[in-house]
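All remarks here apply to the structure that follows.
The complex appears here minus one protein chain, its other protein chains still in place.
Let's look at subunit A:
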Amino acid sequence: MFRNYFKTAYRNLFRHKGFTVINIAGLALGLTACLLIGLFVHDELQYDKFLPEGERVYRVYNDISAQEAGSVLAVVPPMFGTTLEESIPEVDKVVRILMLQFDANNLVEVGDKSIYEKGRFFADPEFFEIFQLPFKYGSPEKALDDPSSVVISDAFSERVFGDIDPVGKKVSLDKQPFIVRGVFSTTERFHLPVNFVLPMAAAELPAERMKSWGWQQFYTYVKLKEGADSQSAQAKFRGIVAKQIDEDTNQPYKYLPFLQPLNEVYLYSAGFKFDQSIKGNITYVKALSVIAIFILLIACFNFVNLATAKSLQRAKEVGVRKAIGASRSQLMLQFLSETVLLTLISVIFSAALTSLLLPSLNAFTGKEMDFNVFTNPSLLLLLIGLTLVVGILAGLYPAMVLSGFQPVKVLKSAVVVDSTVGRIQWLRHGLIVVQFALSIFLIISASVVYKQVGYLHNKDLGFNREQIMFFQMRGDNMFTNHETFKSELLKGAGIKDVSMGYGFPGDATAGDGVIVPRNGEQVRHATTLLMVDFNYINTLDIKLVAGRPFSKDFKTDADQAFMINETAVRELGFETPEKALGQTLLWPTWDNQDSLREGKIIGVVKDFHFKSLYDKVDPTVLQIYPGAYVKVAVKMDTENVAGSIAHIQGVWDKFSPDYPMEYIFMDDNFEKMYKAEDKLKSLLTIFTAIAIFVACLGLFGLAAYAAERRKKEIGIRKVLGAETSSIVMLLSKDFLKLVVVAALIAFPVAWYAMQTWLQDFAYRIDIPVWIFLAAGIVAALLAFVTISVQAIKAATSDPVRNLRVD
């Protein structure tokens, strides 16, 4: 019997080549999009899953929104770790990792080889007990016990030592000697960008600071005892934290600590501050999954529509089979086999296409995904499952309609008038509406993402980031003689200005409090501090709204002057920039927390975005503070950039010959902030195109069917003198109405979805109305062109032949 089904199926598919090609192309394309997205999503979900006992590991994060609005910090004070270990019975082990700039370069020297490596971690010795990374050489036991030990990644080892076992070898890190105790492997997906681990002791942090409840500087992970309840551990810990008193304010800390399961760290930490882990974004994962489902739905609807449209052609067959004695279930089985066969062919095509496209997706996403049905039996199983699910999903309704035909109604007459036809028509129109609503939704979403991403890249950030070379200072000589270093740099022909400091746009900034004396009281405000020099404002082209910039002409500017931004004017309570001028600020200096620097506000700068546009501009205080100078920004002429770089290299070599020079350009650095959005934009564009193409493919088939069905009508109209254009309109009108309905459905949904997405950005575009109109018009135009191809064909065919058909 099945042989018979498949034979009929095969011959049917072959006979109606047009329908078959449209169906297979649509389904294969849709499935390919789904498979690619599926692989991507699957990969995103794999982070940290490889770690043994990882389900017992939690990251501790700190919600301090009660203190600073919207602040969820990935870093916590050192006492969190200590307390968790000592006072919470559920906790088995704790590791603290010191927050440094993980993407900063560290000089690594072995023999006469000297290179920069990123990803330096200072961690408690429990690091490898909590993160049980596989070791290639050495062993994790006691690997971090000795302050002179270092454990390195296999990639680090390869680059620095080559293909040997480096355990026991000496390595100098930023001019300090260490001994390699082990090499761990980094092939799996791990959320920490760790490249080499040093014992916390090597950081030489003062013991006193490690007892702080306020110093938010440590990534902290706990491993709970087997079977322990994380909620109860979290509750107990919150109880202890709530009792800690902030010495500055004499109030309890307004902390709300959380235990975040390890398998959520990668995807569910989008808004966390000071988080340097490798991050995914669950919103994008979900959005892509939804798009995959959309595309698959559109492709399945094509099938349902084309199959039901075609059903009348097969009514006779159904009648005959029923008259002969086929039962309805046998017929349903037959039609389902047909769909499954069709789906199987599509799945085979899409598997091939996926293999073909995966390298590009890998290159684009920086992943190493694998799609090999021959080596991965679960993939094969998945494909078989997909075939059955899609085949049955798409085939069920047409099978029900087809097998429901009454033989007596279809056997005799050439024209089938069946009560189900009206219902099918309705359903078919409904499905087209859904398809186009989804397509229009995707067009709008893609357009909004395009606009927002363009805005992120092009918004005036309030400073000039073009032609600015940016690097970290290295070597004692450079730090000690930074003024000479700067003036040497300034001698270059193409060098326009040079600024040193800590707190450049796109780079790390310090968060610290300043005190505003008011009515005899001292009010503390959380602000961002930018430690700058006299050239900062000019180098970055920052605009002033009141007062003046720092100037060497004023002796007091060096240690008794502050500049603030507009946000700080508001937050610190000075009504206008003008009124802020001359006000006093106090700041506990970093060298000595007990000594307060007292100074006047001399100028107010226009708000400028030194962080990404995800974040609101913080209240910001600028001051001259040479003790914190670590970074240099050099503004260059557009002319002869190579010459300027050569000059800087020359000066560098004079001051720090032991260190290779490395630099970035500030604008590049900024572009990188929106990498995730750039990728979302590209993916959205591609998948929107696929969705629309598949939807149009279906429309093309349906239009062909409609033209076929109305051949006689068209013939009669032509004989009566109808123009081609009026016939094209006749055929297009029905479909275009559906597109209009689809647009009306898609508009509010798309508006809501995109508005929600934009909420993530502190700075965002207003969704312009024209995007909606354009999306509707684009969809309608595409639909019209698609239908017109068929309609013109029908309208220009010989009417006599069409009239003879019956």
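The rule is short, and it goes like this: contacts are C-beta pairs under 8 Å (C-beta built on N, C-alpha and C of every residue); 3 or more make two chains touch, one makes a residue touch a chain; residues count from 1.
Following the convention adopted for this analysis, contacts and distances are computed from a predicted model.
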> When you check the chain that is not on display against UniProt, which of "Aromatic ring hydroxylase", "ABC transporter ATP-binding protein", "Polysulfide reductase NrfD" or "Glutaconate CoA-transferase subunit A" does it turn out to be?
Replying inline: "ABC transporter ATP-binding protein"
> Which residue, A:320, A:356, A:389 or A:740, contacts the hidden chain when the whole complex is considered?
Replying inline: A:320
>> Touching residues of subunit A against the unshown chain: what are they?
In response: 1, 4, 7-8, 11-12, 15, 316-317, 319-328, 330, 406-408, 411-412
